[in-house]
Each structure stands twice: as C-alpha cells, then as structure tokens.
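For reference, the structure discussed in these notes is given below.
Heads up, one of the protein chains got dropped from this complex, but the rest are sitting where they should.
Up next is subunit A:
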Amino acid sequence: MAEKVGVEGDRDVKVPNLNPSSITSGEQTVWADVSPLLESACKDLQDGELVHGENFNLFAAMSALEIMDPKMDSGIVCRYYSVDEAIENGAAPVPLSFDKTIDVQCTIDIMDHLLACEATWHKGHSLAQTVYSCIYLQRPDRTSSHALLHSYCRVIRATCNSVVSVVSETRTHEEEDLFTMAYGLPLKGDGDEKNLSMLHAVEETISRQLRACKAPSSKKRLVEDVEPLQTNLDLEEGYCKSLLCRLRFRKHFYHVLTCMRRPQGRGLELARKHIASCLLELDSILKSAEFLGSNNACETSLDGIEGRTTASGRQPIGFDSTLNNRLAAPTPPRAIKILSWKKAVEYFQKLLHDLDIICSYSLDPLFEGVLRFVVEFQKFQPDLVARAHLQLLLLQEGKLYGRDPVFAMICKAAVLPEVTKSHDIQKNESVVQLVQLVISLLRILCTNAAWQRRKLGKIVQDWRVIYLQLELAFRKEFGEISSTSIDENVCIKISKHILNWVEEQTYWIASRFLMLGFELELYSPCEYCMVYWYIYVVLIKLAEKTHLKMLTSNEIAKRKGKKKRESLKDAARDYQIPPVVLLLQCQIYLAEGLTMMLAALRNEHKVFQSLGPFNTEHERFIQHFEFLQRACIPDHVSYLSFKESTNHARLSTIVVYNCFKDAQRIAKELRSSFSNDRDRMVELRQIEQVAEHNGVALNLVCRLGTLDPSLKVYFEFSHHPYFATAVVKRS
C-alpha cells in the first residue's frame, strides 16, 4: 500500500543514509528503532485510510506524487541523471563532428532548434524545458574552442537574460509566472556582456569566407589566405549565407531589446531600424531552408515537414528536454511540444511587428491617446514579451514614459486650469491615491485579456471609491477657504473637473470590462440581450461625462483665443456635439438596436431565452454584472430596470424607430471628422457595416418572421469584434 505514504510539504524528501551513531543523541533524545511501531501501525490501517496532518487538504492531495507514474513523477529518470552524465555519454560533443561540413550542418541545426525553443518559451513554457534543454547552454565554458557555437550560445543567454529582466520588472506575466523562473540555470555566463563583439568577429570571418568563395578565379589569389568554412566547396556559399543570416538576426534582435530599454523611449527610433533588419534576416533564414533541406541526407524526420524544428529537417544534436524535468517543480512535468521551426519564425515575425508598433508610437502626452493606443495595440493580441515592452515604455519610475509626472497628465486630461499643476491639491492623500490608480490602470491594460478583464472588474470599484473620497476631500479642503477668497473659483473648478474626469474613466473602464467579455467569449447568445443593454447604459453615462469635459475645454479655448465678435460668430458651431461624443453615440445606437432586436425576438419568437432547470435569467444577470452592480455603475440600474426596458419590445415598433439607421447615418457623417485617424476610420466603417446588416435583418424578420416559421436568426462577429451582426437564414 505504497500510496498510503503521504509526501507533504517539501516534496524533495531526502532519505539520508547515515549511520545513527554518527549523530549523537541529545540530552533528552535517544535513537530508537521504529520498525515495529510502523509495522503495527500498518496493521491498524484499513484500505483507503490515511495517516496525515490536520492541514492535509485538497491542495496537499493534488500536490502529492505517485512515484514512478510518468504523468506525475518529474524526478523519473528518462535518459541521464545529470548534465554531466549526458556530456560524458557524448550527447553534446565539441566539435560536433571532425568533418567540418557536418560540423557546420549540425551547428545550424542547433541554431534552428534553439529558435524554436525560444519561441516555445515566449509562448508560456518554462525556460528550463525549452531553451535550456540545450546542453551546450548549460556549460558555457565547454564551447569556448568552437567560436561559432560559443558566440551563438552567448548571445542566446544574453537575450534570454534581457527578456527575463524586462518581464520581471514590468510584472506583466501575472499568470505566466513560469516565464521568469530560471531555477538557477546559467543565464549569465562569464563574458556574456561581450557577446556582441564576439558575434561580430565570427560574422566578419564568415563574411570573408563568403567573399572568398564567390570571388572569380582571377582574383582568388588575393583572398587565398582565407580558410574556407568547411571542406565541400560546392556548398561553401550556401552554408556561409545560412550562417550569416542566423548570426545577424541574433545581433539585431539583441540590439532591438537593448534599444527598447533606453529611458524615455530614446532608443525607439534606432530599435525600429534593427527591427527592420531582423525581419530581413528572418526572410533570408526562411529562404535558406531550401538549400539546407536539399543537403539533408537522411531526408524526412519522423515529425513530418510541418512538425520539424530545424530548416534541414534533421534532429539537432545536444538537446535533452527531460534533463531539466526536475527543475519544473512545483507542477507535474508539462508535456512540452516544441513549436516547429516554421511556426517559430512566424512567432518572431509577429513579435517584431508588435514591437515595431510600440516603437513607432508617438509618446502621446494625452491620457486618452495613451488609452486608445494601448487598446488598439491589444487588438493584435500581442504575446507576453511585446506587452512587457509596452509597459516598460509607458511607465518608468512612476512617470509616463519616464518623463511626464502622472499628476500633470491628469491635469491635462481633466482640462484643469494651468495653475493646478503647482497647486497643493496634489499633496492631498486622495489625489495621491488617484495617481496610483491611474498607474495601476495602465499596468492592467498591458496584461493579457483574460487577466485584464478580471483586474478591471476589481479596479472599477476602486475608481468608484476614489470618486467618493475625492468628493469628501474637496469639500473639506475647499470648504475651509473663505468664500471671499480669490482662490474659490479655481478650487471649485478643480474639484468639478477632476470629479467629472474620474467618473468618465470609471465608465470607460466599465465599458472595456463589458466589451472584453466578447473577446474572451464569455457571453452566450441568450445573454447578448442583457450584455448589450448594460453596454448601452454605461455608454450613455460615458458619453455624458465626455461631453461635459469637452464643453469645459471648449469654454477655456474660447476664452483664451477669441475676441468677442468671433466668439459670437462661433456660437452656432459651439452647439455642435464633438465628433468623439458622436462616435460614442453611434455605439450607443448599435447597443440599443441590438438590445431591442434581441428582446423582440425573445418576446415574439421565443428564441434566445435562458431557460435552465436550476435558475433563471435573473441569476445570470447578477453573475455577469456583479462587479459593476456592487460599485453602482451606473446608479439605479438593476435587473428590474433591464426587464422594464426590454419586456415590451416588439419587432413592429423597433422597425419604425430604427436605431441601426441612426447609427449608420451618424457614422457616415463622421467620416470627414476623422479622415486623418486610421483606427477611428476603421471603427466607423465597422459600425456602418454592422448597422447596415442589422437594419436589413431587422426588416426581413419583421416582414417574414410570422409568415415563415423556418426563418432562423443567429449572431456573428464578422464585422465588429463587439457588436454582433444578425444573420437571417431559412433552416
């Protein structure tokens, strides 16, 4: 009954083989043989019973291992006990072969497989079981006689080190903690900081070898002193080229990472140049597959062409993924499938494109601009490494881009009078907290969508609380200033503006929270009605606050720059609603239209209903909007108000008052206002498409719905990520 021996707490239970006499008994202790005691205890145990401590709970049960079960026992010996044993057994020879051609081939295979490992690591597996499954990386000194391999291993280590430090600094890896766990792996070899000069020297040599083999025979004599890379002269050019693009890619990639770490975004421009070079080298690497594959004597590997991890298709020498299994604690060994070489190259292309978006960002000093940039960036679903670099850029030393104090940014965003920046108000405890909340918000927006949504759900409550605290604080602080003070006017303004801005952000967070639910596929079609309704009520509030803010900023601008007569002329224009608010209005119409259409379909056609044996739609509502409801966002909104506004929806009425038509009309009119803004033009086009399709669908259902019972309506996200398009089909 081996399973009755629980292994609790420290899983690495060592049984020291000590001679009892070697440890002397203490004053009140003596050595005793426990075998008889254990034997009799065993007889007492019935099948299924367990001796355990009081704290033995599910977590302890789940953490227990069954020794020698390959699914759980990560300590199980697969091939070698240790790196040293693997090396002794010739698993990682230096040189890889005494035949120089084979040596070069094998080195390229290692480079390719390492690239695949690196991409797999970035995608969320442990460093130990991916990049560091390379035995050569584990013993930095062993490769020193092999300049090519040595320099490549060095730049790999330095790159990993750089990536780990950015991700740990920014802490964007909340749920991806495996990423930064290095388990004492040699991430820093002696002299790794010199990796670029070494890489450069090797690159120089190979460039010369390439020139030598390409030189026409008449000039050969001049370059004769150059020893060729390998012995088969027909293949010299191909191998030189294959190596050069691989080395140059590493060089430029390392530069990209270094440039992006420079403070205040100073290295972004240079980083872009290196990104462009990286992408060019990746193209060359892809092209080299033809040459490398054709020189593969043993042809196809077992995994087939798509699964292979090298350009040549050969299995690389010097890797053993099981060696580090024991470093993968505290989880059972994860079944790791290393990405294919092709997929790895694609991953790096994507990563570089994402980094390029960050580098081409204009460091917008306006808060709204920052939010929009981050949201647009997240639409590309960047992976961890890219997101970490975004956050590194946004927040350095508690300042925006390491440059602008957050309070100054708030002042600008909330359209506060110029004097506020130096006003004592920023020392107020609640204002200090507000600054922290803004920083947290930016951090959260850089995390993966799943984590982000959960955190937004929580932080939205903090924003609500800070609003109440600020309101109190302002009343206290400004109430004390006597009403005759000149300051009074300014103070009232500051407090009004900040409060309005805080509310605006709160509703923005709420809307992002709701919309992310679509991206994460958290809503089922029978819940769309309530979700769109909630989006509708939140967006109305958001538009209201944004509008109010813009009215104030117009007022200030007007007072600043215009003479009386001109301002009179402009009076008509002043009454126009700003385009940003109108864009929100478009979304409001779409949300309202979808809510009513879904409600009418439910009321009249009995579709999209949530009927379960255990609960009702009310419970679904409570669960989905728990965070918002708890924070009263917006005030006085409940399941009852949702029911009241949707219970009487009828197709015949909503077709007359058609929200989709309004959305479409405004979207069309707005085109001229945003002609220089690519992202918003895309959004407008999407809105138009959704509105148009849904308008048509609504008419169709209304006219034919009752006549043709075979008519089916379903919703898909073919035009917009959050606003669904109705599709009507005969079943």
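Criterion: a contact is a pair of C-beta atoms (placed from the backbone, for glycine too) under 8 Å apart; a residue touches a chain by one contact, two chains touch by 3 or more; residues count from 1.
As a working rule, contacts and distances are computed from a predicted model.
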According to its UniProt record, the missing chain among "Proteasome subunit beta", "TBC1 domain family member 15", "N-acetyltransferase domain-containing protein" or "GMP reductase" is "N-acetyltransferase domain-containing protein"
Using the document's definition of touch, tell me which of A:618, A:643 or A:665 contacts the absent chain. A:618
Please identify which residue in A:71, A:214 or A:678 touches the non-displayed chain. A:71
Selected from A:453, A:497 or A:720 as touching the chain missing from the view: A:453
Tell me which residue among A:527, A:592, A:662 or A:688 touches the hidden chain in the full complex. A:527
In the complete complex, which positions of subunit A touch the hidden chain? 3, 6, 47-52, 54-55, 57-62, 64-66, 69, 71-72, 123-125, 175-176, 331-332, 334-335, 448-451, 453-454, 520-524, 527, 610, 612-616, 618-620, 622-624
